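What follows is an incomplete set of chains from the complex, kept in their original frame.
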């Protein structure tokens, strides 16, 4: 379970306490835009950011990389975030959730990333306030590039939609990241299915086991994501305009479809395991049948041969007189052949051959 | 999973963006009717359609085949559809869903089609507006022919029912398509059941596995269809008149019955697999029992025969004196026969024979 984040905080710690963790911010990118134009700037520390943003336009502050305790303290004071929300940004490994506050909406979501055979969940935290969005992405992957491009191009609603539409655009992007990940699992399972039916798979049990484990972890995350979007839709928070709701409903629909795809993959993997086990047992049965039949035929024949290998004193006419018959050998061979044929017929009748 | 549509849109794409996909419309058929008469016309492109329809009657615009980006843009402008709904028409592979907008109701449903052993889901999209229905069917199958015939014949409510009754008629037709598909699976399973009990089925595991996979995919679709109809009934949208509601309730009831039939098929297939496995294991046990009994009887007998095949020097009176007895051979045969009978009796007592 490489995707399991170990909680760093000990039971009993002060809630909202950030400690002294140093953080590792790659860069901070601020976009300030309205229908007319876009103003984008990249910073290295929170200090500089605070002087830049907070205009009448829509402002998007994106912090790439793991934020440190000091950075978060500065942001918390500047934007009036709730201490518990800031603590969740710091302690990655949260499940997707929606938390409405009076002047802010706080969203946590995870981006599933597959590299090689491992799955990683990278945490995204989004604060939606009046006129601004602050997003945190706890790794180096620049997943939000398509949204930046759309803001620069200015097509569609993105430049006029306000901060809530931007929050939607980010959420939608995260939700849609589920599709290629699920596709990759579906393709693996299809390849495994073909290998199993052509009996080319060397050890499918371990492969299915590891796929199931990943899908179980993924399902829990996607399920919380779907719940998070459902809660957001029901909450009717002031910060989310009525026109933006259909878009969030669309994102919830996508999340539901990812979940559907996931369930299909899970059921397919369970069915694959059953199929594999029954195929293995079929093959084993075939092998056992051959042994059974050959042993069943030759064991009695060998006994007869052993019988005439006994060294009884043939001086007495009662001791194995067959041995001295003229056609004794051929008679015996005939008897053995009849037993052989008789058994074959019996097995054929029973449909064992 | 041949029924799996791969999403064409990349994460982060603009929602409602249609791109430049060319489309492949087979034909467009417009029916304009009221209680007095029917006016039907077939077109090749959207352009011509827009000049034709929009009368005081009920108008049904049906687009057969995959609509292209340009066609949809034209329709979107003419009928004021929501961009997200139009995007869903374009990107087939949606789940059945109901989306109410202010001036339109948008329905997505799928028609299960079985050809040979594969199942395909063909997407139907229906826009219900004031006085008109626009339907899209993303393949060449002309499934709506019976509704056209009913409109021409003019029996029943169809010509007086308005656009919402037409939307019901189309939905009901789609829902009822589930019955023959389920019947075909039920018949396959019954045939398979007979084959399994008469031990004629060559490889039922693979057949059951593929049936289960199809039924799992189908169940998800039918379940979403039932949900879609339930939401439609609860929504009490202005565009659906009170008199039409019992009809939609009837369609929901049919959808529920398809789901029931489906569950029965699924449980039957699970039960079939169990039965098959236990029959195979029973047969294997029968074979093993024969080997066991023959081997258990002859192995000790062979040992005795081997014993008297040893070449001990019979000059010493202590070395195998039995060999020189007059009736040694027959005595030995008698002993062997007693062992043989004794074992048979023992096995019979233990009910192994």
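Annotations
Chains: A and B, in written order; residue numbering restarts at 1 for each.
Following the convention adopted for this analysis, contacts are C-beta pairs under 8 Å (C-beta built on N, C-alpha and C of every residue); 3 or more make two chains touch, one makes a residue touch a chain.
Everything quoted here is computed from the prediction, not taken from an experiment.
All protein chains share one sequence; of the complete assembly in this entry, 2 are displayed, while the total copy number is 5.
Quick note on the criterion: only the chains that are shown with their structure count from here on.
A turn of 70° superposes the CA atoms of subunit A on those of subunit B, with the angle given to the nearest 5. A straight line joining the Cα centres of subunit A and subunit B is 25 Å long. Interface residues of subunit A facing subunit B in the complex, by the touch rule stated above, are 143-147, 150, 155-156, 158, 169, 172-173, 176-177, 179-180, 183, 186, 190, 197, 246-247, 249-250, 253, 256-257, 260-261, 263-264, 267-268, 271, 274-275, 278-279, 281-282, 285, 288-289, 291-292, 295-296, 299-300, 302-303, 306-307, 309-313, 315-316, 318-320, 350-352. Here subunit B touches subunit A in the complex through residues 1, 4, 6-7, 9-17, 82, 84, 94-95, 97, 99, 101, 199, 205-206, 209, 212-213, 216-217, 220, 273, 277, 280, 284, 286-288, 290-291, 294-295, 298-299, 301-302, 305-306, 308-311, 314, 320, 323-330, 332, going by the rule given at the top.
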